[in-house]
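One protein chain is absent from this view; the other protein chains keep their places.
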Amino acid sequence: MNESTTLTLQPPALTKPVSKADFVSGQDVRWCPGCGDYAILAAVQKALADMQVQRQNTVFISGIGCSSRFPYYMNTYGFHSIHGRAPTLATGLKIARPELSIWVVTGDGDGLSIGGNHLIHTIRRNVDIKILLFNNQIYGLTKGQYSPTSEQGKKTKSTPFGTIDYPISPLCVALGVEGSFVARTTDTDLKHMAMVLERAAHHKGTAFVEIYQNCVIFNDGAFKGITEKSVRPDHALFLEHGKPMTFGKDGSKGIRLDGVHPNIVEATGKSEGLCVHDEKAPEPTLAYMLSRMRNPDYPVPFGVFRAIERPTYDGMLVAQEQQATAKMGAGNLQNLLRGPETWEVK
Amino acid sequence: MNESTTLTLQPPALTKPVSKADFVSGQDVRWCPGCGDYAILAAVQKALADMQVQRQNTVFISGIGCSSRFPYYMNTYGFHSIHGRAPTLATGLKIARPELSIWVVTGDGDGLSIGGNHLIHTIRRNVDIKILLFNNQIYGLTKGQYSPTSEQGKKTKSTPFGTIDYPISPLCVALGVEGSFVARTTDTDLKHMAMVLERAAHHKGTAFVEIYQNCVIFNDGAFKGITEKSVRPDHALFLEHGKPMTFGKDGSKGIRLDGVHPNIVEATGKSEGLCVHDEKAPEPTLAYMLSRMRNPDYPVPFGVFRAIERPTYDGMLVAQEQQATAKMGAGNLQNLLRGPETWEVK
Amino acid sequence: MSNPSTIQSAKKHQQLEKVAIRFAGDSGDGMQLVGGKFTETTAMCGNDFSTFPDFPAEIRAPTGSLPGVSGYQIHFSSRDIYTPGDAPDVLVAMNPAALKVNLRDLPENAILLVNQDAFNDANLKKAGYASNPLEDGSLKRFRFYPVPIGRLNAEALAKLGLPKKDAERCKNFFALGLIYWMFDRPMESTVTWIQDKFKKVKGIADANEAALKAGFFYGETTELIPEQYRIPQAQLEKGLYRKISGNEAAAIGFVAAAQLAGKQLFYGSYPITPASDILHELSYHKNLNVRTFQAEDEIAAMGATIGAAFGGSLALTGTSGPGVALKSEAIGLAVMTELPVVIVNVQRGGPSTGLPTKTEQADLFQAMFGRNGECPVIIVAPATPGECFHMAIEASRLALKFMSPVMYLSDGFLANSAEPWRMPKLEDLPRIHVEHPTVADNFLPYSRDPETLARPWALPGTPGLEHRIGGLEKEDGSGNVSYDSENHQHMVQTRAAKVAGVAKFIPPAAVAGPPHGDLLLVGWGGTYGSLRAASEEARRLGKSVAHLHLRYINPFPSNLGDLLTNYKRILVAELNCGQLLMMLRAKYLVDARGFNKVKGKPFQVVEVLRAIEEALL
Partner (left out) sequence: MSNPSTIQSAKKHQQLEKVAIRFAGDSGDGMQLVGGKFTETTAMCGNDFSTFPDFPAEIRAPTGSLPGVSGYQIHFSSRDIYTPGDAPDVLVAMNPAALKVNLRDLPENAILLVNQDAFNDANLKKAGYASNPLEDGSLKRFRFYPVPIGRLNAEALAKLGLPKKDAERCKNFFALGLIYWMFDRPMESTVTWIQDKFKKVKGIADANEAALKAGFFYGETTELIPEQYRIPQAQLEKGLYRKISGNEAAAIGFVAAAQLAGKQLFYGSYPITPASDILHELSYHKNLNVRTFQAEDEIAAMGATIGAAFGGSLALTGTSGPGVALKSEAIGLAVMTELPVVIVNVQRGGPSTGLPTKTEQADLFQAMFGRNGECPVIIVAPATPGECFHMAIEASRLALKFMSPVMYLSDGFLANSAEPWRMPKLEDLPRIHVEHPTVADNFLPYSRDPETLARPWALPGTPGLEHRIGGLEKEDGSGNVSYDSENHQHMVQTRAAKVAGVAKFIPPAAVAGPPHGDLLLVGWGGTYGSLRAASEEARRLGKSVAHLHLRYINPFPSNLGDLLTNYKRILVAELNCGQLLMMLRAKYLVDARGFNKVKGKPFQVVEVLRAIEEALL
């Protein structure tokens, strides 16, 4: 129905191979030294090169925020739009040009605060675009107010006594509207990022990826307790389809279900009875359960939570257009002007 | 922390008892004859009277849509605001006046299409307001375009060849952002509606209630297959806390879990092994699973999916204000003007 | 202007020049339907006509209530006609509420045809009548004909054995039949339509046909109504005609524009009265390279439209005033990124939710100024329903030529009003030339065409032209983000100059009437008909009055300033508090005065005439 994405990922034989450097736009990168955005930029550029993506058929669209400067640094087509609205531009562009490969880059404020509605509607429609949400749990560009993902009690510029908002989980939100591809990765793990990005690129439909991203200036170390090498085994759970869910040093711990409730159990050696990850489960309940696991009670899951196939919005649109045209015949402007009824004045 | 809602529900001894008629504003009701909105209006007026709610402390706020005309017909304070924004007015009012009992009335278009973002942020903050979403799976007021809850393939004014959008489930969305009270009822069951409305009224925090509502003009019979007396037993599942989930004639069928997946089983007589409803489960996974059950594969659940207690936004706000004041002392305008540093010119 | 006195002393088959008929009843009474049928027949009879429906904001307010009244007016004539008529010469009132709501518009001696069976106590009460107006003599100043439509209709259908409710539903056709007789119109096309429409339920089809004929024969056989009128054919320009409303014309106009430009038409919209019909219409044309997107809100619709424009579509969005408010931030983005988008605003009564089903022209300021920063857009405004078609092509042409957002200001009156429209020949429509760069050498996304100042429209998919745009200020030429202060000033001026330069590519303004004179009546948009009729009437009365109607509002036609100096006085008539007026005064420093009305209704010809007369004192 909609094979366009695949097409753009397979370069025609005659095109000369692209390298990571081909994706560097040459504009000065203006993030703070040490910002996690650099790692993500490098990972995206590398992943696209690895997949031999065609630059001219690729478009990066962002909103506003530090993260949203991303398109300037990609030597593809790009659109740095307005705060929260990137998914809407992406949807319009995809409808007009289904053959393009379209990526949305957004932040936790851009995507979940002002842009939350567009995000959920894009995901539910399953428009074939890839959404990367850089989650640094803070508003970076406006200099440090809390965001919808900031932990409760956080003291920020706008909450000197601590926030009282409950944080939102980007993945829960995506699953609340039946995201067909939902994943999480982190700026500190280039290999994992590459894997998730490639999976997202190949997914047909909306691919929603949350990327933990460190803001060195306003929220430094937000994910240290999860992603830093030394604590990672005990605090992160790496999901693999069809594999039992284990974590801890040498897979010493595992997740077992009690009803719909996940329990942590000892798991050394044996994996029986452990919950087996099924990213293809038609119902998203398991993915939803996983998306709610967080420190300190649970390890934080990384990887692909859900990846199911279902017709894309743009695919169905084109199909409907073709069916309608097949049925009614090609349209004719003169007939259109004529309308249902005419009369002649002589 | 926030006992305001309870207060307004308990009239002082001196007030004379209110009747359903007291809640009738006397303005001409302008819905189409036969519209489901009438039943909901009557149910709400009756429920408030039954709870002896004080009219002057009650505010109904709506957006735009047929459903959003609701406040005009309630003899309480009321605000018919603009499309999709009712939760924002309610939030501001609740922050300013936590002692008021505030109800939001919205539609599937008003609440989930243009207003989706405010809805999810209000729910996640757990602002102590009651949200009634009249779901008729259509845009009534604008004369029959599809809404975010319309079933796929629906032919409407704006989709003569059928919609290609996947519908959104209001309850999944509410659970995606951790709604503390999430329920569903229907305009065809006055008793059930009354029960759910009373539960919502007594909940401290955001109570989100989806009400199936029949639009006789543009989507007549949308829920007939679920809620009509004759088919109801087989197509609806009425949830009760602590009770096994059974449905069908004489409770002949039940829901049993296979992992996180619900299966329909024969259940006559015995209820062992059936999934027991737990609206108080700290994790919303079960409620999420239920919210995804739909015809024809499953019966559609009605009742309270989730009802947990957690501090409200307004409660925490007031508490923080009190703590800060206790710590810093009552503020002083002159000190504020003075600022951090002064000097004198003599 | 149709004047009731013209039909005052009518006899059998009296000939009239023009008549305005208003059908009024409950929302459920099918008044829009029979109005439409009468219009079609009128069209076939070769009259010029203009119609205007007036329906309630509620879908279906309680039966018999005042807010539930729905009306449809048709003005038809043997000569050119410009408006649906100030006041009806004939009013058909199907119930007390319809009578009450419409009576105040009815001039003395007008024909008043009433379904007397609906005047029972319950209905009288709902309409707030203390006594029955049919009996208390209050209708004496009209030529008043009470007809027991309910009973006659029931009797006529009795033999068909229909359920009572179904039979009752046909009474609108009874009324139509009676009016057909009164104006000596053929029933054939309506009968054909009925049989086709209800072909699946033969019983209903036959019942409606029977009701229609019963009404006709009732007129013919009873002596109750003494008069019958004939309105001869109009001398319309030769050609193939159809009936068209402004929304229909706009919709197909944009389809035509896309075809003329060899482009896909993208329409992103969120339903809103009175613009939704454009979405409905466009969503049918899947075989004409039209892609419609019902967005989650107006902001999304605007964002998607910008995305589609970036992708190379002729990208359009449509809404009404509140929706434009929501789009305004994103329109600014389209201005900054210099992408060709057209924004249709079918204006309605404001502010806020206002009067959603009523007409107004109060969003001109919003179109001009309703964005942050110096943010100019091109503004056009069609003047008649049919012109909605041509201005759609114009709006598209300008957007594509200048790589600029264009605001297209229609209104609730134009949207729903209908008139006969002579279909243009395809070959007469102007091709729209669009170019996309393909050569990578020295490509600069913000280089400019020296003539139009437009930047190149490089499309994703073109190898070597990869570039990035956005809402931050851009360096001219490269399009890179620039915080440079001189560049900012330069770009602000360039964007302004680009829009100002459009004046060189649009037709000069032209007046109807004397080239010099005492008064220039200035208007814009949907008020054309009333202003045109009033100014013609004024000239007929010997006044030195010309009429200037603006279709291009930003920029103004370049000869506008000069034209204004040719008249002693300038009267700017608008359905707002003086928006164009302010722009003219500020720009040309002329002491123009305003004639303003904000009642949710079009101008009446008589009131404009009166204003002209007062302005000439």
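Quick notes
All chains are identified by letter, namely A, B and C, in their written order; residue positions are counted from 1 within each chain.
Note that a residue touches a chain if its C-beta (ideal position, glycine included) is under 8 Å from a C-beta of that chain, and two chains touch if they have at least 3 such contacts.
Predicted, not measured: the structure shown is a model, and the values here were computed from it.
Taking every chain of the complex into account, the absent chain touches A, B, C. Of the candidate positions A:Phe23, A:Tyr73, A:Trp103 or A:Tyr146, contact with the unshown chain belongs to A:Tyr146. Across C:Asp117, C:Glu296 or C:Glu360, the residue that sits in touch with the chain not pictured is C:Glu360. Contact with the omitted chain, checked across C:Ser50, C:Asn289, C:Ser328 or C:Thr384, is made by C:Ser328.
Subunit C residues in contact with the hidden partner, per the touch definition given at the top, are 56-57, 67, 320-322, 324-326, 328-329, 332-333, 335-337, 347, 349-358, 360, 362-363, 365-366, 368-375, 470-473, 483, 485-486, 488-489, 492-493, 495-496, 576-577, 582-583, 585-587, 589, 591, 597-601.
Interface with the hidden chain, as seen from subunit B, comprises residues 25, 27, 54-57, 59-61, 64, 71-72, 74-82, 85-97, 99-100, 117-118, 121, 317, 320-321, 324-325, 328-331, 333-334, 336-346. Residues of subunit A that touch the chain left out of the display are 28-33, 64, 66, 82-84, 113-114, 116, 139-143, 145-146, 148, 157-161, 217.
To be clear about the criterion, only the chains that are shown with their structure count from here on.
Averaged C-alpha coordinates put the centre of subunit B at 40 Å from the centre of subunit C.
Taking each chain's centre as the average of its CA atoms, subunit A and subunit B sit 30 Å apart.
Chain centres here are Cα means. That of subunit A falls 44 Å from that of subunit C. Of all residues in subunit A, those touching 2 or more other chains are 117, 121, 317, 320, 324, listed in ascending order. Counting only residues that touch two or more partner chains, subunit C has 286, 296-297.
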